[in-house]
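Yeah, one chain of the complex is gone here, protein chain that is, but the others are all in their spots.
A, B and C label the chains in the order they appear, each numbered from 1.
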Amino acid sequence: MKALVSILLVVAVAVLAAVPWFGSDVLVQFGINALLLAVLAQGWNIIGGYTGYASFGNSVFYGLGSYGVAIAMVQWELPFAVGMIFGVVLAVAFAFLLGLPVLRLKGHYFAIATLALAQVMIAIVSNIGIAGQNIGLVLPPLNNDPLFYELSLILLVAATATVFWLTRIRFGFGLIAIRENEEGAAVMGVNTTLYKVLAFALSGVFSALAGGIHAYWITFLDPASAFDISLNVKMIIMAVFGGPGTVLGPVLGAFVLSGVSEVLSSEVTSAAGLFFGLVVVVAVIFMPRGLADLMRRFRTSGWRYFAENLRAHRI
Amino acid sequence: MNAILEITPILEITNVTRRFAGLVAVNDVSFTLKQGEILGVIGPNGAGKTTLVSLISGTLPPTLGDIAFEGHSIVKLPAYQRARLGIGRTFQIMRPFPGLSVLDNVAVGALFGHGGGESELAKAREQAREQLRFVGLEKFSDQRADELGGPSRKRLELAKALAMQPKVLLCDEVMAGLNHVEIDEVIDVLKRVRERGISILVIEHVIKAIKSLSDRLLVLHHGEKIADGEPDTVLSNPQVVEAYLGRKRA
Amino acid sequence: MSNRTLRLAGAILGAAAILSCAPAMAEDIVLGASVQLTGPVANTGRYYRDAYQFTIDKINEAGGIKVGDKQYKLALKLYDNQSDVNLSVRQYTQLVSQDKVNLLLGPFASNFALADSAVSEKYQIPMVQGGGASDQIFSRKFKYIFGTLAPASNYFGSTVSMMKELDPKPKSVALLYADDAFDVSVAEGTRPLLKDAGFTIALDERYTSNASDFNSLLSQIKNANVDVVLVAGHETEILNFVRQAKSLSVAPKFYSFTVGVPSEDFRKALDKDANYAFGMTAWLPSAKLKDKWFGDAETFAKEYKAKFGYDPDYHAASGAADVEALAQALENAGTLDPKAVRDAIAKLNFDSLYGTIAFGENGQIDLAQTVIQIQDDKLVAVYDAKGFVEKPKYPMPAWNAR
Partner (left out) sequence: MDLLAQILINGILLGGLYAVMALGLALVWGVLNIVNLAHGAFIMLGGYLSWHLYTYLGIDPFLGLPITAVVMFGLGYCLQRGVLNLIVRAPMFNTLLITFGLEVVLTYLAQMAFSADFRTINPSYAGSNIALGPVVIPMARLMAFGVAVVLTVGMWLFLLHSRLGRAIRATAQNLVAARLYGVEPRHLYAMTFGIGIGLAGAAGGLYGTVSQIDPYIGATLTAKSFAIAIIGGLDNPLGVLVGGLVLGIIESLTVLYIGATFGDVASFGVLVLVLIVRPSGLLGKTA
């Protein structure tokens, strides 16, 4: 069974990697977007799914990564790779400086504090000259979608491999222990503060890299789109829809929801947003534990699965 | 027994006070726990027993006073560092890692506990399995922790703490809610723990259970220490009787 | 994997497959666009949807256009970008690479045009857009982007010229502008104009786009006792600004706004309070503006209102001009080849309902702004390149003296 799953995964990655050779330009475009969203969902999975902290600040990392690339390329005329590193440095610095105080907060308070941080970043960057204030920065265009696609795919594989690796090492176990019972983890010797900050930073690294790739690809960046909170909500929805705290759930969730959303925006264009909202509401009600849980338990429970969920969570 | 009592105390609590917004939960309490000793702490509900455990394990900072472990003050150390020095605790309100299997719950202790723990997952799970065998939970290894019944959870708490390879074990009401047979089993487990050289501080509400287990008893009442000594002497102390029986005394 | 899992996977693949089967009409020339039909800027986005469709229908009614020796009809492929820049970039790519549209029409707003012009440049398909006026769009040396809005930097040009001739001549000016690309361009262009004309800038404040509370800024304006207030912003901001000015009794001698004044929506929302407000427009529905398809601008405005139930403003006219520019360029080029059409667009010089369409070196059109004012609930042109058209109501009376 394990071998089968590994083979399937390798095949899936190989097929995905081959898309630019047989797929249309639009499919590649859609792919870049879906892959980057999957990276974001996977990045969020580290802090939200494994560590249990509902971060609304991951769009800050994404924005810092975008601005790292944009500032380096536009203002300093440095190569893309240097910009990516700069973005990651910004994100990690942010994770340590603000993670320390903010990660002491629990539950909704943490969520709201990170939400506010994203707002503050929009407001601050709108006033920073080197970041183009609220007008934004225009990057030099690079007409090479297959490259962006493969970069995104590599990043997603790296993020997923990292998460898989986390599940088999002490650090990952510590994060799960924090999620399950933080006080309990502390008295068993888990350095909760350090672990949380590290998880926040790690999750930030992937988000920042995704932001960097996206900025160079879309060639335009302004504070509202870089620190977009609805992007953060999207990554949470995707991770939660797929199954938070699982290795493949967030990726699956990102692919499925990106597909649904893309079909909606091209087929029922004027009501796409409405349907997306309805899908979210219905999904939360009937499968609050995500696709991964659905797949695991649907085999045994069948359609009763949905009724069981309802019964378990209502009052 | 006397020989053991002479050695330097493993845990020394000096004039510790903890206040919560006007309420004094623990008031100027001092005592020692000696190497290899089993010290019972009793007292009525609200006497400050659980607070005391939290102060020692580091989940609560004391308002005043000092706590020393093996002669060094640990009062400024965070909980995880105290755990790594060798202080293990169980929780009265049992809070396992609900989503993890019973085995992995215990493995967390082996991975992080005393001295920083075992870094390899496989070895940690091996150690965890041993602890489960020790407390008699082996057959539940693969179940989710939140699917365990009450009595089994008490044992899980013990196994988790033991997997940390602690030098001191703080047990917060591990016998509450158990029947006679189960209490006897736990007493047996704790005695075997002590045979490994681990010092134990047992907090208990039920006097009978603790009397046979403890080398020494300490009584808390309204956050203050009102007695400390041989179990029989302490239990016949009129102040203790009053505290426990309260109004019924008349 | 179980059967059920496989079926689920199948459904996902199926969803992806739907993406790859949007048929394009073979005989028509398809123009593609992605505009804001939903989301925060949808109320201006619809001008473009309506204008594009309206103009294309009109051209088709007249038999379509002749390219080389073949007669073609025009068709529109339009997406809703939900006021999301990233989505609009993806939709333009889809239009070009999947739907294989022949030419592109633009989105509304400068930040969208800025991002979307990268797509037309990348695929070398010309885009004529009438919704972005920021100078940034045209300073990138792109060859495939053309704009039919007058340059942002000159929006207040005619207003400043008029201010010099007012009696009594105003002295001090407050310049307020939102912090987006377009409005910053406006402010940067206006500052030197004011200085050259000898006005003192008493207050020069950038504010956050979408701000809804102007009480603090208004109090500062009142405190500085300025004669003129110039605001470059968005319609909702201007609306709040005017309402709050009234409630704080702030009445400078003169105030003028980059947007709002020409739009019916704005006048309706403010009712009588809209009076005395100055604005500018590069377009007025005048019978003097002759047009090949509509006859003249007045007819265009009438038919437009009859069809959609609201008055067109310069956004709509600019959108109509975009379609006409493409149609004219196709006829001139005599081929559907995008590169040839691009060169034909660059050489365009024809009269339309919007004015003379001729693009400068950078791809932007240069149209003079006419100063307009709302007088007795009606929109009146007061000053254009040739001087006063109608007497401006100046100075503005205090709010309680109206």
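Convention: a contact is a pair of C-beta atoms (placed from the backbone, for glycine too) under 8 Å apart; a residue touches a chain by one contact, two chains touch by 3 or more.
Note that the structure is a prediction, hence the values are computed from the model and not measured.
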item: In the full complex, displayed partners of the excluded chain; value: A, C
item: Candidate in contact with the missing chain, chosen from C:E235, C:D291 or C:E324; value: C:E235
item: Per the touch definition above, residue among C:K143, C:R243 or C:K305 touching the missing chain; value: C:R243
item: Omitted-chain contact residue, chosen from C:Q71, C:Q124, C:T200 or C:S219; value: C:S219
item: Selected from C:A269, C:A340, C:A368 or C:V389 as touching the chain missing from the view; value: C:A269
item: Among C:N43, C:N60, C:N362 or C:Q375, the residue in touch with the chain that has been omitted; value: C:N43
item: Subunit A residues touching the omitted chain (full complex); value: 48, 54, 101-102, 104-105, 107-109, 111-113, 115-117, 119-120, 122-124, 126-127, 134, 229, 233, 236-237, 240, 244, 271, 273-274, 276-281, 284-285, 288-289, 310, 312-315
item: Positions on subunit C where the hidden chain makes contact; value: 38-40, 42-43, 45-46, 176, 179, 205-208, 210-213, 215-217, 219-220, 222-223, 235-236, 239-240, 243-244, 246-249, 265, 269-271, 273, 399
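The criterion applied here is as follows: only the chains that are shown with their structure count from here on.
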item: Taking each chain's C-alpha mean as its centre, the one farthest from subunit A; value: B
item: Central chain (by mean CA position); value: A
item: Centre-to-centre distance between subunit C and subunit A (centres being mean Cα positions), rounded to whole Å; value: 36
item: Subunit B and subunit C, separation of their C-alpha mean positions in angstrom; value: 73
item: Subunit C, residues touching no fewer than two other chains; value: none
item: Contact set on subunit C toward subunit A in their complex; value: 1-2, 4-5, 8, 12, 15-16, 18-20, 22, 37-38, 79-80, 82, 85-87, 89-91, 93-94, 96-98, 111, 114-115, 118, 121-122, 134, 136, 140, 179-181, 184, 208-209
item: Touching residues on subunit B, where the partner in the complex is subunit A; value: 57-59, 78-84, 88-89, 91, 95-100, 104, 107-109, 111-114, 116-117, 119, 121, 124, 160-161, 164
item: Subunit A - residues contacting subunit C, complex; value: 4, 8, 24-27, 29-30, 33, 123, 126, 133-136, 138, 141, 143, 214, 218-220, 222, 225, 255-256, 259-260, 262-263, 265-267, 269-270, 272-273, 295, 298-299
